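A single protein chain has been omitted from the complex, and every remaining protein chain is retained in its original position.
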Amino acid sequence: QTQSHIVGTLFPMSGSNAEFGTLYTNAVQLALDHITADRMLKSPIELRSQDSQATPQGGAVGMTRLATVDKASYVLLGFTGVSKAAAPIGGRNKVVMINGGGVGPDLATLSPYFVNIIPLANKEVTAILPWLAKEGLKRVALIYVDDPLGQSINQEFAAGLPKQGGTLVGAFSVPPTQQQFGAIAARVRDVKPDAVYFATPIGTQLSQMAKQLRDNGITQQFVTYSVGNLPSIVAQPESEGMIFTGQAADWTSNEPKIKRFVEGWRTKYKAEPVTYALNYYNGLMLFAMLAQGLERAGTPVTGETLLAELMRVRTFQLAGGEVTFDEHASASSAIQISRVHGGRSEKIG
Amino acid sequence: MTAYLLNLATLATIFGILAASLNVLIGYAGIFSVAHAVFFGVGAYAGAQVALNLVPDVLLASLAGGLLSGLLSLCLALPALRVRGEYFVAASLGLQMLAVTVFSEAHSLTGGHGGLVGIPPASLLGIDVSSPWRFLAVCVGALTLSLVSIAILMRGGFGRGLMAIRDSESAAEALGKNVPALKTIAVAIGCSLAGVAGTLFAFQLAFINVESFTLEQSVLLMAMVIIGGAGTLLGPLVGTLLLLLLPAVLSFIPFIPATEIGTVQQLVYGLAMTLLMIFRPAGLAAPSTGRR
Amino acid sequence: MLILQLLASGIQTGVLYGLTAAGFALIFGATRVFHVAHGATFVLAGYAFVLGAQAGLPWPVSCLLALVVAIGFGLFMDAFVYRPIQRHEGAFFTVFVAAFGASLVVQNLIQFCVGRGSVSVSTPLTRASEILPGLYVAPVFWIAIGVAVALFALVTMFLDRTDAGVALRGLSENPELLRAFGLSSRRLSALAFGIGSAMTVPGAILTAATSGIEPAAGAHVVLISLAAAVVGGIGSLRGAALAGLLLGITENLIIAVLDTQWSEAAGFLVLFAFILFRPSGLFGQAVRR
Amino acid sequence: MKPAVDKALGRLRASGPAPSPAGLVPAIAVAGLSAGYGGRPVLSDLSLSVPESEVLCLIGHNGAGKSTLLKLLFGLHPPTGGTIRLRGTELVPHPSAMAAAGIAYVPEGRGVFPGLTVKENFRLALWSAGLKGGEAAARTEEVLVILPRIKEFWTKRAGQLSGGQQQMVSIGRALLSRPSILLLDEPSIGLAPKLFQDLMAPIRALQQQRGMTILLVEQNVGEAFAISDSVVVMKSGQVIERGVPADFADHARLMELF
Partner (left out) sequence: MPGSLLSVRGLSKEFGGVKAIQSVDMDLVEGVVTALVGPNGAGKTTLFNLICGHISPDAGEVQLAGRPIRGERPHTIARLGIARSFQDLRLFGRMSVRDNVLSALEPTAWLWQPGGRRAARARLHKTEAALERTGLSALAGARAVDLSYAETKFLSLARILVTEARIWLLDEPASGLDPVSRARFVALLKEAVAAGVTVCLIEHNLDIVTELADRIAFLDRGRKLAEGEPAAILRDPELIGIYFGEPRR
């Protein structure tokens, strides 16, 4: 028995985004179970958790703590603000940071040590545009949170829709704290869209948007990106029929890795898994693979060696399929389109 | 471990400056501002812009941050000259909410919700002070300077003038105090110091966005001052240490389940605030009241 | 039509703001306590209702449960937090910090016990139908107006007509003197907290039905209450209610021309302007010392 | 001059500290009473008896503890030791209990709610005395007979009244409960001397007619003595002298006592 590998998590565990923190932690826990069961590593993995509160300051303090006190070589984190604050600290301390939740396009180039295992949001918009055209949904109204994510989605639509013969008939930005959407509904109705696209990174906000728009007589098609895959949203009656994109993650697939993840999740947490969870599951799995390679080669496992290993291998077989990292260590994988139906999500393309 | 402690210590120092500057308003001048984070923010953005676009010199950036905050503090002085007590609290609240909106909408100046990224490492008059130890030293220097100047000012006639206004504005006027001028200066001093703290914060984090300058931050700052003891020199520091380090200490407690750490922290935090106020209403650093 | 629709949603938001703000103003007016935990009362009432409904209780029972929880929390804060502090020097801001701490405790306790997401009740009453071309109004619109107006009338009548109401006004002026009259200032302040807290219940229940309620929802509620209480003139129920309505309408109407992130700011701009240009509020008397 | 004072002093000492007429239980008797604010003692081991149906004037230097004593007697401030007996029965003072036992208290300063009308001020007093309907009306009428001028400003806000009028309302509302014991704390402050006399004359008449007991704290010795039956002097939280007003007529002697 040698020294254990320290892996940190830096998720919001309190405040309005704490639902994500719980989800991500569960995913990491499941991955750890599987890694241990498979005896992938010689030394055990030890998890250390810090609360980022989804704020930059929380992220900076937590990251420093993980990097310098806990001496983690590998940290899983999420949220754009947190990522931005943590990235320089992690970079300075040579800690590999895995982002599986934040999808702002400005995350791509934060630091060489900053790895995006989730396809960034602009890629999701690119994937939904043809589908909208195919369905004849020409007039699109966008409700977006005014942050880099929302802005980039807005730009993607404004540029991409006309090419497909559609128009962005209205783009309404909201602050991240907004909870009342009755008035927005009035404006959305006013522009007579065929489809309404929601771009908010906050799950509770998305569910409120969907409910209040439906309540206020908006019957048009709802569309969103991977955030729509949260269990609380899928379960909500007002989400019925909502379309969302996400990494290709087919829960019904027979591919053994994904099957193991889905079944493991169902037995352990008595719930349906979501894409975000898969990202963080894969995040820890990726660590195990990298560390396994290093252990075999007799190289010590540090942030530096892990990153070198990642950039050397580039392509990994993770649950849900093959993932390739580009020169900025940002992943790309296939995007799938799903629909909420009867409180479950089903793949439609 | 050292780096972690250094980081915490630096943050504590920065918040120490903030709390001490807020204390000038709350404790001495009786101006109950819940908009202090606004001036913290203004300083941070101004300092960060200087560092990003001109030179990453702490002194220059702090000067810019402090000056801009001091200028904009007129927004706070204006209502302070007209109303007191609850009305002023409400006014500063309004200012805080407006400022948050402006911070998140003025993309070209503040980067919006995305914030300003990649603030370069700090230097001081050409010397690199970006290493944790050196930057802590800079911050401690700034804190010491602030505390000393606050102490000197508040022990002297200026401080007495402010406290007189705090206790009875009309009596202070009747004794020849120029109330509007004294109040405006006090607000300007408090807010410029907050701006300096903001600049240091921007350098320390290398990334800032509106989330650090919200109402919660303002209330937290206020709690630091009140819990430590408003109107005392060391009270704000005590309050800062307590409120800033409490979460850090709690995170070392092993038996709290990882998923609940945040909630438990906040719970203890809130409980500590309430209980401290019930049992030490005058603040921790205040002398236990003798007569009366 | 857009304006009309926004006006409608402004009125619906506004009457509930007004009612909650009037509760805050009542408490502040009578006891001089800046009850920042008013938002926590709101959230607790909302959760009590939702949990009651989810447990299968009939809705009147759930409402009653919410009422009991709200009043209970108000009384608890009065007796165990504010009163001990006021027994000391009772500085205004000490109360502020203590109340803020208590709100944090409530928020995190709910997170701990119930969960972090928002909860809501589904009811067909929130489904809007087109009553005029382009104007969609849900039954809750009428319910909100009806309940708020009725409750507000009831409370103002109580304050104007009954002995206890007169005593509450006396309490706001001089609690010590009330004791010299042989009345219990404690019981009266409990009364103020009871009624004031009860006034959050309709807002909480209807919010749970329309937009769902989350542990952190209290902050916004208390901000609005505070702003409305000041714009209305501190201590004036009528002023607070009217200002609440005004803030709700402003927030919504502004969306016709600006993006939503400006709507809250617009409300606070109104507040700021009021303080600068009419510090006594809509109905208050000037304060200067 | 000097021998006269000595003689008066001698007579005072001979009469003893608490001359209560034999066989009559005093209306109020306190023994060994002590109290303070935040640990600072104000009253220490104070004993005093107020005979039934008398006007007892309590004088003493500023801060002697006179107001504190009245507050204690009405239960507005807790004692730290000693006993309070009301017509022989010991009780723990509490405002509502004291009010129910027939004591009324008129505090120092203006004892009215300035924002309420005179009528509403009276209404509160009636409510606290548990009086309703016809009975309340009768009591109000009764007080308005004693102090008829209150009718002139019946619907005005108390804050708009002059000091004398406010004091009249304050005493009037105290009379609503038909108290057998009235505690008056410096009713003359801020009032012109004649005003005070005019105000107190009907109260004195009522007192004699009903046999009410009045404990009057006053600084304006001249006016107060004119309507008092006996005088008690307090110094630093203790009773140091007791006598009848005539005993203190000598100015120099009075100054010495302060």
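A, B, C and D are the chain letters, set down in written order, and residue numbers restart from 1 in every chain.
Definition applied: a residue touches a chain if its C-beta (ideal position, glycine included) is under 8 Å from a C-beta of that chain, and two chains touch if they have at least 3 such contacts.
Predicted, not measured: the structure shown is a model, and the values here were computed from it.
Visitor: Considering all chains of the complex, which shown ones does the missing chain contact?
Guide: B, D
Visitor: Out of B:G16, B:G94, B:G231 or B:G270, point to the residue that touches the absent chain in the complete complex.
Guide: B:G231
Visitor: Hey, which of D:L24, D:V145 or D:A192 is the one touching the hidden chain?
Guide: D:A192
Visitor: Tell me which stretches of subunit D touch the chain missing from the display.
Guide: Counting only subunit D, the missing chain is touched by 59-64, 149, 153, 161-165, 186, 189-195, 198, 219-221, 254-255, 258.
Visitor: Using the touch rule from the top, list residues of subunit B that touch the missing partner.
Guide: 153, 156-158, 160-161, 163-164, 166-168, 170-179, 185, 231, 290-292
Operating definition for what follows: only the chains that are shown with their structure count from here on.
Visitor: Quick check for you: compute each chain's CA centroid and the global CA centroid, then name the chain with the smallest gap between them.
Guide: C
Visitor: Return the distance between the CA-based centres of subunit B and subunit C, expressed in whole Å.
Guide: Result: the chain centres lie 30 Å from each other.
Visitor: Taking each chain's centre as its mean C-alpha position, how far apart are subunit A and subunit D in Å?
Guide: Using C-alpha averages as centres, the distance is 77 Å.
Visitor: Need the CA-centroid distance for the pair subunit A / subunit C, whole Å please.
Guide: 37
Visitor: Out of subunit A, which residues touch more than one other chain, so two or more?
Guide: Expected reply: 14-15, 18, 22, 146, 175.
Visitor: At least two partner chains per residue is the criterion; list those residues in subunit C.
Guide: Within subunit C, residues 108, 111, 261, 264 contact more than one other chain.
Visitor: In the complex formed with subunit B, which residues of subunit A make contact?
Guide: Those in contact with subunit B are residues 9, 12-15, 18, 21-22, 25-26, 47, 49-51, 53-57, 60-61, 64-65, 67-69, 80-81, 84-85, 87-88, 93, 104, 106, 110, 145-148, 151, 175-176.
Visitor: Going by the contact rule at the top, pick out the subunit A residues touching subunit C in the complex.
Guide: 14-16, 18-19, 22, 146, 172-175, 177-187, 189-190, 203-204, 207-208, 211-212, 215-217, 232, 237
Visitor: Residue numbers of subunit B touching subunit C in their complex, please.
Guide: Residue list for subunit B touching subunit C: 26, 32, 78-79, 82-91, 93-95, 97-98, 100-102, 104-105, 168-170, 215, 219, 222-223, 226-227, 230, 260, 263-264, 266-267, 269-275, 277-278, 281-282, 289.
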